[in-house]
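Removed: one protein chain of the complex. Kept in place: all other protein chains.
Order of writing sets the labels: A, B and C. Residues in every chain begin at 1.
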Amino acid sequence: MAVLNMVEAIRQTLADEMARDGRILLLGQDIGRNGGVFRATDGLQERFGEDRVVDMPLAEAVIVGASVGLAASGLRPVAELQFLGFGSQAFHQIEGQVARMRFRSQGRYGMPLVIRAPFGGNVRTPELHSDAHEAKYVNSPGLKVAMPASAYDARGLLAEAIRDPDPVLFCEPLRGYRRIKDEVPDADYTVPFGQARLVRDGTDVAVIAWSAAVTVAAEAAAQLAADGISCAVLDLRTLVPLDVRALAEVVARTGRAVVVHEAPMTAGFGAEVIATIQEEAFWSLEAPIGRVTAYDTPYPIASVEEHYLPSIERVKHAIRRVAGEV
Amino acid sequence: MAVLNMVEAIRQTLADEMARDGRILLLGQDIGRNGGVFRATDGLQERFGEDRVVDMPLAEAVIVGASVGLAASGLRPVAELQFLGFGSQAFHQIEGQVARMRFRSQGRYGMPLVIRAPFGGNVRTPELHSDAHEAKYVNSPGLKVAMPASAYDARGLLAEAIRDPDPVLFCEPLRGYRRIKDEVPDADYTVPFGQARLVRDGTDVAVIAWSAAVTVAAEAAAQLAADGISCAVLDLRTLVPLDVRALAEVVARTGRAVVVHEAPMTAGFGAEVIATIQEEAFWSLEAPIGRVTAYDTPYPIASVEEHYLPSIERVKHAIRRVAGEV
Amino acid sequence: MGPATATAREQAAVVPVTRLGPDGVLAPGCDPALSSAEALAAFRLMLLTRTYDERAFSLQRQGRLGTFSPVTGQEASVVGSAWALDPTRDWVVPQYRELPAMLRQGHTLEKVLLYQMGNPVGNRMEEGVNVLPIQISLAAQVPHAVGLAWGLRHQGLDACVITYFGDGASSEGDVHEAMNLAGVRRASVIFFLQNNGFAISTPVAKQTATESFALRAAGYGFPGELVDGNDLFAVYEVTRRAVERARAGEGPTLIESRTYRLGPHNTADDPTRYVDPEELRSWQALDPIVRVRAWLRSEGALDDASEVELQAELDGEVARAVAAAEAFPKVRPGQIFEHVYARPPDRVAAQWESVGEAGSA
Partner (left out) sequence: MGPATATAREQAAVVPVTRLGPDGVLAPGCDPALSSAEALAAFRLMLLTRTYDERAFSLQRQGRLGTFSPVTGQEASVVGSAWALDPTRDWVVPQYRELPAMLRQGHTLEKVLLYQMGNPVGNRMEEGVNVLPIQISLAAQVPHAVGLAWGLRHQGLDACVITYFGDGASSEGDVHEAMNLAGVRRASVIFFLQNNGFAISTPVAKQTATESFALRAAGYGFPGELVDGNDLFAVYEVTRRAVERARAGEGPTLIESRTYRLGPHNTADDPTRYVDPEELRSWQALDPIVRVRAWLRSEGALDDASEVELQAELDGEVARAVAAAEAFPKVRPGQIFEHVYARPPDRVAAQWESVGEAGSA
């Protein structure tokens, strides 16, 4: 058992999976000699060779599109988008091809591939690097979407994603690469998809989040505990599959909920969480479910991003409001 | 006053707007000599010339990307995507460029452009032509999204879209091109954005829809009226801006609601409607809000699309369920 | 095979390689690229395609078949290129107008019809049929072909991949990204661009200003060839050369096959709105089937009697496929969910159970 940050956990998982399964190959921009701009693949090209860790031309659609062909040939590509924001360049390949190839070919060509993509705020990137686009991919059936919030889950969910016969978009929070650290077992394990993680239990308000927003939610909950508000914090881990039961259960206990995410509010995945809860746990609800999200604006310049993103203060305020305190 | 179908209303609006404003130019695939694959631009090239009605190479990203440059030069491009599904090829230009250019340039380069795109089921298209992708664009701040459900609105909203200084994605229901007909005034008018239309008032259940789903909702409501269930039907008309007040008001009257849309359920715009209602009208709600949507699968082969799309039967059933009857 | 060496302009890829003239006579000094037995087999496939197109058109008009895109006019282009492959190890990555290439690889008319009649299982290639599904999202298949070629070679297989795309599709960014990657990786892939004059109504002159699409290859570091796409022998020869390069590990080739769509874009299209009748007539005179037929007759490989017999055989083949497809069990609503996921999310599984019921989500 070692304490790793998320980027270390991811790197180790990639190495272990590649050692385990010779069909896995990595492809992406600057992932070889440079080891990835965040060093997620540092040392892997040295270890596995240029044929299995491949620096690609600067073209996201063909990184994804070639992965479709590689998968059809019997391999298990793990593609890296340098940033999720540049997944938009490959959007037609992801939603139109990756997600639909099994269906289109009626099972002949499964797509056991993973698309890794960092995203998320608070690391002062230039424009377009931090945007949380997850909802767009969730609304693209055929794809699974994983959003780990801890190093433990980054490892377990990535191993699961690589082994899953379906294509997975694996979103990695930039903020967590260095700043989220926790214990990661040395032994092999996977975290199954569709099982949310109860980060903390509580009786007053359920706070639901994924990826780096879980840290914000947990911190807000911890601070409010001192004030006598007992919050459950649920980390969804994967948005597709969605752990509908866990949502219903936690809200059944609390009767109140707040969703927190880094994407713009309107048509963000928080809306789906709210819709699902009101479908599954309507009669438990004692107050409107709160949303703490980014605004409905493009991701702003880094100097004001902390005002744009859900902050601990905003989450606490929303919890208090939902709890009926303000 | 004439009875027009939606494609006629759109064609007439394009002609009138082009006559009114010399800065408008149309660009798209097969829109010139062929008059568009659905004849939406029939006769316009003859009338306005090859310089203002431009057949483009088969490349969606540059149809949109060139529109950005055309707008920056002071023109008002109206681009046609042959199908909304192929907007995915231009997704980076739409969400990353069109939607953000005003913001990025801090007001120097507004984007008074319109992207017209047909979509929607029940006209037996090949794969990828019918998909309802609206939620992905709604979650792309900077853009407005219009989804007319009648010929009257097609005309009024398109004129408004063309005159609006912000970029507008204008989604046209394929099913309505020939099959939705209603009265369209000859005189110039616009339909303002962000004002939902109460298609029918009612007291038991509010049915909320947009685009061709409005027809399904209205028919279901009409049939249930005979059975003594009184439904209001609200046509959102534009998703961005969203008429939050109209949603709150109609649900305040009915206490119950059903959302109907052609997109897959999970993270479809129905989720946003539900989230908004529960935020704005929670205390009015007497039952969970129902969703009648497409399934969370890729759009299927045409022979089974009627099972995939919200049908009158499924909408009626959902209304009865929400009304507490089943 | 023992063609005359390419001329300088041919090498510059702006004058098409031509072997078999419109009259069915081989250019002076050229040996036929195919033996007469092989040419007859290729001719059979061309004629089967034409026969199918005609039958399918009438089925479509009767409402027994969905919209489809005929191959008519492009038979030499598709058959000549596919003929250069070894179906047991090579792969075809089609757009949607390459029926005979799919058949040559082992796909069946019955399944094609089944799909066009509305049953998705018709789109499943059987194991051993080395074909990817037809592509509706234009050009999106081109990156797949590169990845496929790369992956096969990565696994030590001596396979090459041909991908088809149109003059219209060639404008999509995917084609550029794929060709560039193929150059870098020296992928064993043949980019077979069928320039049939149109993308729906858009003439190629509005699609691009280049003198020849084949010139694009130099921008990616591999050879480009321009070929008369209505000439079975020339198409076969040029593609064969590309296959040999690929097998030798020399990487990709781009081939522009210059041909013409003699029919409508698809059964919903009205080409009289935009096709110049004179241009159409001039290309009708270059019908690829007429040419091969004339050559086969001049070689004594075909005569009136054997052609009547062949046509009857092909009519029968199409009729049997239609009968079999029509006899296939009707599509079920549940098929909406089949093969979407290998491991469906619970929510999707729940929708699946309810499909067809009014109470469904």
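As a convention for this text, a residue touches a chain if its C-beta (ideal position, glycine included) is under 8 Å from a C-beta of that chain, and two chains touch if they have at least 3 such contacts.
Quick caveat, the model's predicted, so the values are computed rather than measured.
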| item | value |
| --- | --- |
| Left-out chain, listing which of the shown chains it touches | A, B, C |
| Residue in contact with the excluded chain [from B:V7, B:M56 or B:V207] | B:M56 |
| Residue among C:F213, C:F233 or C:Y274 touching the omitted chain | C:F213 |
| Hidden partner chain, touching residue among C:A27, C:A41 or C:V184 | C:V184 |
| Given A:Q89, A:Q106 or A:T254, the one touching the chain that is not displayed | A:Q89 |
| Where the unshown chain meets chain C, residue by residue | 171-177, 180, 183-184, 186, 206-211, 213, 215-216, 218-222, 251 |
| Missing-chain contacts mapped onto chain B | 25, 51, 56-57, 59, 61-62, 64-75, 77, 92-93, 96-97, 101-110, 141-142, 144, 164-166, 193-194, 240-242, 244 |
| Residues of chain A (touch criterion as defined above) contacting the omitted chain | 29-30, 32-35, 37, 55-62, 85-86, 88-89, 124, 126-129, 265-266, 291-293, 295-298, 300-304, 307-308, 311, 313-314, 316-318, 321, 326 |
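Here, only the chains that are shown with their structure count from here on.
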| item | value |
| --- | --- |
| Most distant chain from chain B, judged by the mean position of its C-alpha atoms | C |
| Approximate Å spacing (C-alpha centroids) for the pair chain A, chain B | 30 |
| Chain B and chain C, separation of their C-alpha mean positions in angstrom | 36 |
| Averaged-CA centre spacing for the pair chain C and chain A, given as whole angstrom | 41 |
| Interface hub residues of chain C, defined as touching at least two other chains | 120, 137, 173-174, 340, 345, 347-348 |
| For chain A, residues that touch 2 or more chains besides their own | 92, 96, 103-104, 141-142, 240, 242 |
